[in-house]
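To keep things clear, I will list the structure first and then write my remarks on it.
Chains shown are a subset, placed as in the full complex.
A, B and C are the chain letters, set down in written order, and residue numbers restart from 1 in every chain.
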Amino acid sequence: MDIATILGIVSAFGLVSLAMVTGGGLQMFVNIPSLLIVMGGTMGASLVNFPLREMLGVVGVLKNAFLQRVTSARDLIPQIVELAKQARKEGLLSLEALANQAPDPLLGKGLKLAVDGYEPQSIEKILATEIDYLSERHQKGADLFQAMGTFAPAMGLIGTIIGLVQMLQSMEDPSTIGPAMAVALLTTFYGAVLANILFLPLAGKLRNRSSEEFLVKSIIIEGVLSITAGDNPRVIEHKLQAFLSPRMRENL
Amino acid sequence: MDIATILGIVSAFGLVSLAMVTGGGLQMFVNIPSLLIVMGGTMGASLVNFPLREMLGVVGVLKNAFLQRVTSARDLIPQIVELAKQARKEGLLSLEALANQAPDPLLGKGLKLAVDGYEPQSIEKILATEIDYLSERHQKGADLFQAMGTFAPAMGLIGTIIGLVQMLQSMEDPSTIGPAMAVALLTTFYGAVLANILFLPLAGKLRNRSSEEFLVKSIIIEGVLSITAGDNPRVIEHKLQAFLSPRMRENL
Amino acid sequence: MDIATILGIVSAFGLVSLAMVTGGGLQMFVNIPSLLIVMGGTMGASLVNFPLREMLGVVGVLKNAFLQRVTSARDLIPQIVELAKQARKEGLLSLEALANQAPDPLLGKGLKLAVDGYEPQSIEKILATEIDYLSERHQKGADLFQAMGTFAPAMGLIGTIIGLVQMLQSMEDPSTIGPAMAVALLTTFYGAVLANILFLPLAGKLRNRSSEEFLVKSIIIEGVLSITAGDNPRVIEHKLQAFLSPRMRENL
C-alpha cells in the first residue's frame, strides 16, 4: 500500500519533469529564490498556524502513515472470536496472559480492563474516549498538510505578483519581458506542484488512514464489550462481520 | 437508468467534439504529452491520496453502479407485508425458507436473525451497523472521483504553466507564440473536460446510488423489526409507505 | 409569491438584454453552437450525475414550486385548535369526518391514525418518517439545480478554451482576433447567465420552499400529538404559536 504512495509521487513528478525536459530543458524551471519564497513562506505561515511541536512531529506522522501497518480488520475478527470462546470456556481471567500479546494495543488495554473487573460502562467509556481523541489527533496531521496545501499556492501567487511588479517597472527592453514573466510564473508553478502532488494528497492519505483505524478500533470496542457480556461467540462473529464490506467478508 | 449515464457522457463529449470539429478540425486538440500529464498526474496524486486497493476497486465500483439494480423500494413493501402476514399466520419460524430467496441480502440476513431468535435490539444493532458501514464504504467511491475531479484541473493548470514558461523563454519568432499558447491551453482543456464531464458527475452518481440504497435498507430494517414485533400487517404497510414519495405511492 | 420569481427572472434577463442592445445590438451575443455546447453539456453532465427519472421530474418539481400553495402556517393553527376543541367535546372519533377535508394531506393522515387508535409513539414515528423523507426528496430537486449551476460555468469555460485554441492556431489575419475572442467568450457568458440568473436562484427557491413546508409539517405533528394526548386547546395554541415569528403572530 505504501508502494502506491511512492509510486504516485514518483510518477506524477516524473510526468511533470518529462513535460519540462521535452519542452526545452529543466534548467528554465529551476530558480532557487522562487523555490525559497514558496517553501519558506509556506513553512512560515504554517509555523504561525500550528504549534512548533506539531510541525516537528510531521516527520513522525508521515513515517507512521507509510511504515506502520494498520491492524487488519479481517484478521482481527477471528482472533476476537477465539478470545470469546476461551473466555466462555475458562473464564474472563484466563485472558490475562493473552492481553499482553494482543495484536493491537487497544485490544490489549480493553482485555486488561475486563480482566481487572471494570464494569462494562467504564470499559466502554474509557475505550470510546481513546477513540474520540485518537481520531482528533489524526485529524491534526491531515489539517497541517491541508493548510500547507492552501498556503503554497498563495505563496506562489505572492511571488508571481512580486515578479510582475518588478517586470512592469522596467520594461525599457522588450526582449526581457518574456523571460521575466517566465520567471515570475515559476513561483505559481512551484506552489501548484507542491500543493497538488504533495500536500493535498498526503492530507487525504492521512484522513484515509484515520478512517481505517477508526473501523478497526470500533470492531475492538464492540468485541471487548461482547466478550465481557459473555455473548455467544457465533453472535459476536455476526456482529463484527457487519462492520466489513461484502467483498472483505467473501475473502474471509 | 444506466442508459441515461451513457447517454449523458456520449452527448456531452459529442457536443464538445462537434465544437472542436466545426472550428477547424480535431487534430489541433490532440496532444498526447498534454493528455499524459493530466491523466498521469491525476492518477499519481490519487495514488498518494487513496490506498492502491481502492484505486483498483474503482472499476468494480463503476460496474456495480451501472449494471447492478438497486432493489426497488416500491416492490419491496408488498413483499415485506406478505412476510408479515405469513409470520402472523404460521409463526416466525415459517419464514426460514423464504429468508434464502429474499430479494435483498440484507432482508435475508434480517429474517434469518429473527428466525434464529435474536432479540430485537440485537437485530436492530447488527442491521444498523451494516447500513452505517455500507454508506461509509459507498462514500469512499464517491470521494475518489471527487478527488480526481479536483486534481485533474490542477494538473491542467500545472501543464499550462509549463507551456507558458517554455513559450515565454523563447519568443524570438512571434509567429510561434499563438500555436505555443494554444498547446499550453490544451492541458487546462483536458483537465476541465475530464473533471466536469467524467469525474465530478460520476462522483455525484455514486452519491445518489448510495442514498437510494440507504432508503431501501432503512425500509428493510423497519420492516424486519416490525415483523419480529408481530405488528399488524396493515400498520406495517402504513409505516413503510411513509418512506415513499407521494408520486411513488400513487403508482403502487 | 410566484409573481416574484417570474418578476425576478424577467427583470434580470431584461437588464442583461438591455445592456447587450445598447452596446451595439443583440445579434453579436447570439451564437447557436455556443449555446448548444453550454446547455447540452450541462444536460449531459447532469444525466451522468442524476437518475433519468429525476431529470424528467424536474418540470414537475418546478411546476409544483410555482403553482402549488404551501399550506399557510398561520391559517393552520386556528384549524388545529378547533379540532382540539371538538375532540375534547365530542371525543377523538368525531374527527373522522373532518380528517377527509383536512387542508393538508399530512394533517388528514395524522387525524386518521389518531381516530384508528394508533398509539402516540406510532403516530409520531410514522409522521416523523414522512417529514424526514419529504425534506430529503425536496433536497434532491435543489441538488439538481445546484449541480446544473456548477456545470454550466464549467461548460462555458470549456467552450471558451476551445474557441481560444482555435483562434491561437490561426492568427495570420490580426483583424479576426477580436471577433474570434468575442465568440469564444460567449460560452462563458451563457454559462454565467444560466447559472446565476436561473439555476442557482431556482435551487435556492426549492430549498426555501422545503424549509417552509418543514415548518408547516412540524406544526401538524405537534398539533396531532397534542390532540391525541387530549391537551387543553389553549395550551395547544400556545405551543403551536411558538413556531411562528412575532410578526406572523401579530397578524394572527
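Just so we're on the same page, contacts are C-beta pairs under 8 Å (C-beta built on N, C-alpha and C of every residue); 3 or more make two chains touch, one makes a residue touch a chain.
Just so it is clear, the structure is predicted and the values come from calculations on it, not from any experiment.
Undergrad: Given 3 shown copies, how many make up the whole thing?
TA: Shown in place are 3; the entire complex has 5 copies.
Assume only the chains that are shown with their structure count from here on.
Undergrad: Going by the touch rule set out above, what shape does the chain contact graph take here: line, ring, star, complete or other?
TA: Topology of the interface graph: linear, an open chain of contacts.
Undergrad: If you list every residue number at the subunit A and subunit B contact, are more than half found on both copies (same) or fewer than half (different)?
TA: Different: fewer than half of the residue numbers at the subunit A-subunit B interface appear in both copies.
Undergrad: State, to the nearest whole Å, the distance from the C-alpha centre of subunit A to the C-alpha centre of subunit C.
TA: Once rounded, the distance between the two centres reads 39 Å.
Undergrad: Identify all positions of subunit C at which a residue touches two or more other chains, and write them in rising order.
TA: Counting only residues that touch two or more other chains, subunit C contributes none.
Undergrad: Write out the stretch or stretches of subunit A touching subunit B in their complex.
TA: On the subunit A side, the touching residues are 1, 3-5, 7-13, 15-16, 18-20, 22-24, 28-29, 178-179, 181-182, 185-186, 188-189, 192-193, 195-198, 200-202, 204-205, 208, 211-212, 215, 235, 238-239, 242-247.
Undergrad: Once bound in the complex, which stretches of subunit C touch subunit B?
TA: Checking each residue of subunit C against subunit B gives 33, 36-37, 40-41, 43-53, 55, 57, 105, 113, 118, 122, 125-127, 129-130, 133-134, 136-137, 147, 151, 154-155, 157-159, 161-171.
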